[in-house]
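The complex is shown incomplete by one protein chain, all other protein chains being positioned as in the whole.
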Amino acid sequence: MTAVKTTETAAPAGDIPPALPPDVTGGARKRRRRGGAFDRALPYLLLAPALIAILWLIGWPVVSVFVTSFRQLNLGELVRGEIVWTGFDNYVTVLKDERFWTVSLRTIVFTVGVVVASVGMGLGIALLMRVLTPWVRIALQIAMLCAWAMPILASTTVYQWMFDQNYGILNKTLVQLGFDSFAGYSWFSSGTSTLSVVGLLIVWQAIPFLAFSLYAGLVGIPRDLYEAAGIDGATGWQTFRAVTWPEIRSLLMMVTFLSTLWDFKVFAQIWVFREGGPSGESTTLPVLQYLEGIAKSHFGVAAAISVLMMLILGLITFQYLRKLLQTEEGKI
Amino acid sequence: MLKKSAANLTGLALALFFLFPTYWMITSAMKPKGTTITSDYDLIPFSVTFSNFVTAWTKPGFLSSLGNSLLVTLTAVVAAIIIGITAAVAMSRFAFRGRKSFVLLMLVAQMAPFEALLIPMFLMMRDLQLYEHLSSLILVYFAVTLPFCAWTLRGFVNGIPVELEEAAMVDGCGRWGAFQKVTLPLLGPGLVATSVFAFITAWNEFLFAKVLIRSQDRETLPVWLSGFQTAFGTDWGGAMAASVLFTVPALVFFLIVQRKMVAGVTAGAVKG
């Protein structure tokens, strides 16, 4: 029954998982019967609300962000309703600022680090779950569900408390274990350290989705493939390479892609921990956009940053979609 | 055998890793006032109280932001689901000119980096005079979740054999009747799953809630909680209690999905 499979694959998501194409039935089945004018118009009528909403609430802002990035738009211009075109000035300002390059590089390194860690561990846990005794597996799944269900702001607050300089349980535990230098140790004294804690938080919350989806993928692999491999006398690693890997490769590619999209845009956790500090050292592109646009009210410059962000993400998305649409599963 | 127990130990260690923050949140929330902030080693609580929950519940802003979060999230998700179903049915059950490009549009739209649209969204809401009104958040969350809902539901509709609908129509049900009597019930589990994911996304959202809403009585929970240090001072117990209360609705929804999904699948199997 296909419904079983689709529900499994789309298992609970923390952030929206743009669903895997669950076209197991082999694409849409179309009605062939010819009807009247109403019947011909019906699909368009059904689509109209969604189409209007998307064009209005996504399409228009995308156009608008490009347009705004060519305007000088500070609080004054906004309030007076002035339209001042500045050509590429905003881009020149942004690209000439060495801070932008530092922040971009930091964002990319951070994203790659978090994605590699979370996908790697997610896959590891998915593989592990297959060999666990059932009650251990259920315990692990429940634990992961708890991490996953916790709203981001709640988990961020809890992490702040655990990593608290004077009273945090982590420092207290480390001192108990004999590492006295951790008494009053600040985990947020440098950008690297701050981003590591934020990264840990993100990885911790991202793994459940990844592990559950990959586990669902692994469970779907027919047993006889493994039995055949077993008869051939393949080692564990060979079985993984020959049987498991080909079956979950596209799924893995998809979750890696999704993780990249999500982790690149992280704002809440970074902002709530130290507002991009200390000394701006944990500022990433979304934080920079917020600082320029909302805190300093340079909306034009912020729009230019947004456009550059969208270009980076657009490039990744385009690459992925191209690959996806080439494959059988991506058939729409 | 040795290998198996090593694996089980790793599994249990990982379970602890994932569970610990939840454990710590709950125990910190239940420690009596004055014993939360202490240099003593207190991994296991000695005494238990619920007074922190009372503190958090009665903090100015908690109840109103909880209400706002529920209102905004539920409205947006219901709208996204209803419009998502119609689009999903159109994409899945009809052949028409432009179907392919529309499906592609949905796919691309659900990958749109919303965070990068902060500035134009802010300007747009300002021009619509929706800025500072909860309806602006509803619109944003609706827009964030709609493409995802439509896309996912399309997958679920595809999973329901079209022959069932055709049979119903042969039996004299209209197109609407067939949808109502056959497709919708079978779609149940999918609907629940989809709406929970959409709910979680909107429930978590922070950036737009922070920028589009400025008065305290319209704040949503994430924004309210992000200012917990101004609300709670150094009262970590109270802050943890508020976090627990914030987590509960999300956790409940997760559990509902678990149960309903099993029930829905078995029901589908009997009818199918």
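Labels A and B are assigned to the chains in the order they are written; within every chain, residues are numbered from 1.
As a working rule, a contact is a pair of C-beta atoms (placed from the backbone, for glycine too) under 8 Å apart; a residue touches a chain by one contact, two chains touch by 3 or more.
Rule of thumb we're sticking to: contacts and distances are computed from a predicted model.
Colleague: The complex lacks one chain in this depiction; which UniProt name from "Spore maturation protein A", "FAD-dependent oxidoreductase", "Aldehyde dehydrogenase family protein" or "Extracellular solute-binding protein" does that chain carry?
Modeller: "Extracellular solute-binding protein"
Colleague: Among A:Leu218, A:Ala234 or A:Ile294, choose the residue that contacts the chain missing from this document, as touch is defined above.
Modeller: A:Ile294
Colleague: Where the complex has a chain not shown, which of B:Val54, B:Leu128 or B:Val248 is the residue touching it?
Modeller: Looking across B:Val54, B:Leu128 or B:Val248, the contact with the absent chain belongs to B:Leu128.
Colleague: Using the touch definition up top, pick the residue from B:Ser136, B:Asn158 or B:Asn204 that touches the left-out chain.
Modeller: Answering carefully, the residue with contact to the hidden chain is B:Ser136.
Colleague: Residue by residue, what part of chain B touches the chain that was omitted?
Modeller: Per the touch rule, chain B residues meeting the hidden chain are 37, 39, 122, 126-136, 139, 211, 214-217, 227, 229-230, 232-235.
Colleague: List every residue of chain A that touches the chain not included in the displayed model.
Modeller: Against the missing chain, chain A presents residues 52, 56, 74-76, 78-80, 165-166, 184, 186, 188-190, 274-280, 283, 291, 294-297.
In this section, only the chains that are shown with their structure count from here on.
Colleague: So how far apart, in whole Å, are chain A and chain B when each is placed at the average of its C-alpha atoms?
Modeller: 15
Colleague: In the complex formed with chain B, which residues of chain A make contact?
Modeller: Spelled out, the residues of chain A in touch with chain B are 1-7, 10-25, 27-32, 40, 42-44, 46-47, 49-51, 53-54, 57-58, 60-62, 64-65, 68, 78, 125, 128-129, 131-133, 136-137, 139-140, 142-159, 161-162, 164, 166-167, 169, 172-173, 176, 204, 207-208, 261, 264-265, 267-268, 271-272, 286, 289-290, 293-294, 299, 302-303, 306-307, 309-310, 313, 317, 321, 332.
Colleague: Enumerate the contact residues on chain B facing chain A in the complex.
Modeller: Touch residues, chain B against chain A: 3-4, 7-8, 10-12, 14-19, 21-22, 24-25, 28, 36-39, 41, 43, 83-84, 86-87, 89-96, 99-100, 102-124, 126, 139-140, 142-148, 150-152, 155-156, 158-162, 186, 189-190, 193-194, 196-198, 200-201, 203-204, 206-207, 211, 221-222, 225-226, 228, 236, 239-240, 242-244, 246-247, 250-251, 253-254, 257, 261, 264-265, 268-269, 272.
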